[in-house]
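Omission of a single protein chain aside, the complex is shown with its protein chains in their original locations.
In this document, chain identifiers A and B correspond to the written order of the chains, with residue numbering beginning at 1 in each.
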Amino acid sequence: MAGRAAAVGARLAREKENKRGELKVAESLAQTASDPSLGAPDPSRRDFINIVAVSAAVGGAAVVAWPLIDQMNPAADTLALASLEFDLSKVALGQEVTIAWRKQPVFIRHRTPKEIAAAVADDHAPMKDPATDASRTKPGHQQWLIVLASCTHLGCVPTFAQGQYGGWLCPCHGSVYDTSARIRKGPAPKNLFLFDYKFLGDTKVKLG
Amino acid sequence: MARNLSILALALGALCLAGPALADSNELAPPDIHWSFEGPFGSYDQEQLQRGYKVYREVCATCHSMNMVAFRNLGDPGGPFWDPKYPNPNDNPVVKTIAADYQVADIDRDTGDAIKRPGTSADYFPAPFANEPAARASNSGALPPDMSLLAKAREGGAAYIYGIVTGDTAGAPHGLIVPVGKYYDPYMAGDMSAFWKGDPARTPIGGFIAMPPPLIANKVAYDDGTKATLKQEAKDVAAFLQWAADPKMEQRKQMGLGVMIFLLLFSAILYASYRKVWESVGH
Partner (left out) sequence: MSGPSTYEPKWAIERWLDARLPIVRFSADLMSFPTPRNLNYWWTFGGILAFCLAVQIVTGIVLAMHYDASAAGAFRSVEQHIMRDVNYGWLIRGLHATGASMFFLAVYIHILRGIYYGSFKAPREVLWLLGCVIYVLMMATAFMGYVLPWGQMSFWGAKVITNLLGAFPLVGKTITTLLWGGYSVDEPTLNRFFSLHYLLPFVIAAVVALHIWALHVPGNNNPTGVNVKAKTDTVAFHPYYTVKDGFAISVFLILFAVFVFYLPEALSKADNAIPANPLQTPPHIVPEWYLLPFYAILRAIPDKLMGVLALGGAVLMLFILPWLDRSKVRSMRYRPTARLYFFIWIVACLALGWCGSQEPQGQVIPGIAGPTLIDYDINSVTWLSRIAALYYFAYFFPITFFLGVWEKPLPVPDSIYTPVLPHPPTAAIAEKG
């Protein structure tokens, strides 16, 4: 009788142990599950592997982002038209042509010796954007003035051989340029812009 | 879970074993040739591309346009005339010379007349005929397809092209009535039953193509001294056309290698992270 009671008692005790053990498990699970902040990694002690994972993800995202941005840069066919070769024999002395280069207008002016002399004489005259004529032409080819045909005020194309300096006059707001395409009068802030070009011999020039 | 998956796998397996019945293949399958560009690590053989370009230039370009390929593409990385000294193909002298050899349509800037001028690297390969009706008129009503994408536009790609240009050299089997202006090619799709006068059970497979056999041995003299057999010419021009259709292949496979390595490592890291996050939770 006592033995059975003891056995029952032992069984009950065991069950109580198990229950307590189960409760412990349940408690810990309950804690982790119901309390999101406990379940989440302790912010002050992030696991190393999680840091590595996030860093790898960020690195991967950056590598993915580059092509998505670079695709907006000029495509190969646009870049192919970046350079243009022009035959200068078409431009008579004293004349100019306006041609399209990279979809922008460009003046190619064949200057007369008088125009060159006038430009050089004014090299040190007071002007908004001082520049010498020599710095705006290539050595050995001073008769060729090649500039962007966009008025530096608001972008209109100036008219040839107008204005008191014999250079250009912009019809939009009256800017006056001299024979070296330097701004002399009017609202434009800068001289007509220069750009990269190269002479391939005396009769050919490569723009861009 | 495992049981469900295995039931599904068995069902799928049964379906696969039932066999994808081949569509009535009425032409020879493209020949199985080893190409330098096949497989995940394949690349173009620059010398083969140069030979293939020569074959295109001297044989195919008479009738076939390639209007999506520009001269500058010849100097792109992976292309026949790529030179690491000229990363910008527009500066590549070989490219500029090739372009200048062609006459390209343009208008005279002064008079507005239609003229022909030497090509620049920015120009595209000019078409041999002004338009489709002109092309058909010169080829008995058939239109020679543009070659820019030909290798992508045909099942079998370069191998198919190789088969087509070598297959029609043998001539038609006796008993096959070949219409005027057409040529028999076993690699071409078609139905020969109406043209076969022999035993119906032995109807030849293949079809008719409007192009006369384009290649013979030594039709082109290779600059690098390679023997210009029919098979060699066919292989080289097929490789060149594969390049024309897929010029970015090498960059694509290189990037693919980097991406696969990254993703495998990244997946492993994420799996470790996942196990770490879940270790305190039973599921």
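The definition used in the following text is that contacts are C-beta pairs under 8 Å (C-beta built on N, C-alpha and C of every residue); 3 or more make two chains touch, one makes a residue touch a chain.
The model shown is predicted, which means the values in this text are computed figures rather than measured ones.
Contact with the chain that does not appear here is found for just one residue of B:Asn73, B:Thr166 or B:Gln232, B:Asn73.
Even with one chain removed from view, subunit A keeps its contact list with that chain: residues 24-34, 36, 39-41, 50, 53, 57, 67-68, 70-73, 75-78. Listed here are the subunit B residues that touch the chain not shown: 1, 4, 7-8, 11-12, 14-15, 18-24, 40, 68, 73, 145, 148-149, 152-155, 189, 245, 247-248, 251-253, 255-256, 259-260, 263-264, 266-267, 270-271, 273-274, 277-283.
The definition used in the following text is that only the chains that are shown with their structure count from here on.
Mean C-alpha position of subunit A lies 37 Å from that of subunit B. Residues 29, 32-33, 39, 41, 47, 49-50, 52-53, 56-57, 60, 63, 76-77, 79-83, 85, 90, 99 of subunit A are the ones touching subunit B in the complex. Only residues 70, 72, 76, 88, 90, 109-110, 120-122, 262, 265-266, 269-270, 272-273, 276-277, 280-282 of subunit B touch subunit A when the two sit together in their complex.
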